[in-house]
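Of the protein chains in this complex, all but one are displayed in their positions.
Per-chain numbering from 1; labels A, B and C assigned in written order.
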């Protein structure tokens, strides 16, 4: 069993090694605002189940969490409508890129899972129903602040505006689902909320804090409150494992061995049940849109700490 | 932590409940010989990491393991060629049925993973290279007997012959890959070995015994020998988790929360790392070709024993 | 060779027979305004190369020409940018429904041909470039009035508004192409023009008049002007033949044997080069979205007049 000192050393070693690497992948350019990020940034933060925080690199620098936000919106939507959610979105890996529309045509507008773009838009639509966009967005933000115990977390409006101007493919996905009746609200309202929650900015430290409940059977460690029941936390972890990295999900399971969710901002939230919540950030991406060094760092980490859920 | 008595009670409860259920799914008919199996059969066997065996139902009745054999051939092929194997087959979930050929056309004959039919045929081809079919088959059988500590395990020749007569879709998959140069050996030889290893007959008790090494970081508990290194066992479990149930893999992870591999004979081998190896058998299948009651039984089991790898 | 009296008799026979049939297909419902049309309507009009007009049924009742307008916008766009158009849209049959998006993903946003919805939107975008929407629409309308020698042709604003409110799938197609840079103009402007030119209302008599130039090597018979050069008229006919009826194009060629373009309003414009221009209208559609009785009427017509381009 890894002790505090072990974890500290591993975090420090990984941050040192990652700083030095030059094969950092490419920063996402399809959202213009994201392209301005420093590709040399790297951060790693762990919160273990005893509440100890281990942080290295730029772990207090906020970055655009993008699709990592989908873990929190999925949790919220399940809280709101329960298993009815699964009528609007599947829970199978898609075998396709994050922004693929092919599967939607073959499966009558029902997205394969809540972590590809189409699925996350459908989840956002569920959260929006019965609310005004501002309220829905406020609810999402309050939820994340509560999970992370941090009232300073906010939305980067420049990123939201940038995506709103250029997110044609997401507009296509949303209208396509709308044509099948999968979305209830006006497309532009649902997308407005979606673009804004993707534009939430968090540091690795904040992100690791926000993920704690998934490592602790659904319990919020600070308040002792059940964010979700244990069974639901388990199942959210399962969806992260099979669908959290688009068409690189199998690779992430193979190499890292933890449930995880990536975002094109270069962040990854990973969960080691019973051990800790882990956030990593490096803005350069691989071909599937997942942080290149982020995955390598997590692979080193699970190997050295023995935290893979696939080992005894 | 579940004790011996807990496990015994859970096995007994599940066997009782499953016996009584009438929603058993449909027995596979595409291999004529398999259609003759009694849909009412049910078995469950667990071997924990201390070597205790818990068995209920028809746990000594042999059944056709079919695609469950792919766990063992994957292990063998990795032992033979190491990570070079991944040049011939991917490790991503396919999002497609077990016998789909579409993905092969788009990805130039490279199967998505070693657990869909095409991928398993490619793996068999690797094992065959440099050997005669009889030898290759002998090696596979000896390996499984060694894993299970049971020299009585054998091939059901009637099932092998039945599939050889009617397995047109597998012939199509193999020739399709051959056209891209993905198979090295004559198609009929590779398929001969493939149809035969799928026709291996095992009881749940034998199957749970054979799966022990995956629950114990690659170690064969009887001899203490490393069947594979710990890292490789971990990664085989990861592939089972993301790809082990075809286009029902996400569902299995969601509901059961263990790495597992199903076969159209109605068997499932599941692995609880550090806890035990589990085999279940009920011949009725769901639409994805996975044992209907087998999945339900495993869901009950992980819930009651707290064995999901996604919980703390 | 069919004489005037023959053509008159054939038109009259077909109109009589079609009136009596009860298997009329289903009126399109996806544009609410179109669903209000009388399914019992039927019209047939022919203008031969000598300028004789043969008309039967409701041949002076205007209907929504919908995708038949794509013949005219293709002609206009070719006039504007020539063969450069083919960088933005292909000319192969798609083998897919009119509103499919799958092919766009595999072919990086380039629509297969100018007659599926995506392709026609790309063509409209070409016409729009350098103009304001009102001007572009005015140009399209003036062109059709000129071709038909009829200044009374106009747009049904209720239909345009109806589609603008509900055309989510076309919004999806347009945004999807925009994400690949295939559209130059703001999506909503291009779609505005597209929805409006699809909402042009014409009678069969007017439509047959408008199609004359395609039966006469590109020449406008009234003014003697070349609308397009002979080679271009020939090639527009070719695209109508292979792509004019979506995934029913092969069937139309097989049964009717003329270049033709259908619309979901139930109209079809068919061209018998050197013989005449033919318009038919019956609002009930088949599964591919083509007028059911319209196709049957044209099949009878080409058979009885010997007008198939595939016969000696």
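Criterion: a residue touches a chain if its C-beta (ideal position, glycine included) is under 8 Å from a C-beta of that chain, and two chains touch if they have at least 3 such contacts.
Computed from a prediction, not measured in an experiment: that's the story for all the values here.
Participant: For the chain omitted from this view, which of the shown chains does it touch?
Facilitator: If we consider the entire complex, the absent chain touches B, C.
Participant: Out of B:52, B:179 or B:222, which is the one that touches the chain we can't see?
Facilitator: With B:52, B:179 or B:222 as choices, the missing chain is touched by B:179.
Participant: Looking at the full complex, which residue from C:34, C:228 or C:243 touches the chain that isn't shown here?
Facilitator: Of the listed residues, the one touching the omitted chain is C:243.
Participant: On subunit B, what residues meet the omitted chain?
Facilitator: With respect to the unshown chain, the touching residues of subunit B are 100-102, 104-106, 168-169, 171-176, 178-179, 187.
Participant: Residue by residue, what part of subunit C touches the chain that was omitted?
Facilitator: 49, 90-96, 103, 112-113, 215-217, 230-231, 233-235, 237-239, 241-243, 247-251, 253-255, 257, 259, 273-274, 303, 308-312
Keep this in mind: only the chains that are shown with their structure count from here on.
Participant: Among all the other chains, which ones are in touch with both subunit A and subunit C?
Facilitator: Both-contact set = empty.
Participant: Indicate the whole-number Å distance between the mean C-alpha point of subunit A and the mean C-alpha point of subunit C.
Facilitator: Whole-Å distance between the two chain centres: 47.
Participant: Whole-Å distance, subunit B centre to subunit C centre, using C-alpha means?
Facilitator: 55
Participant: What whole-number Å value describes the gap between the mean CA coordinates of subunit A and subunit B?
Facilitator: Subunit A and subunit B have C-alpha centres separated by 32 Å.
Participant: Would you pick out the residues of subunit A that each touch at least 2 other chains?
Facilitator: none
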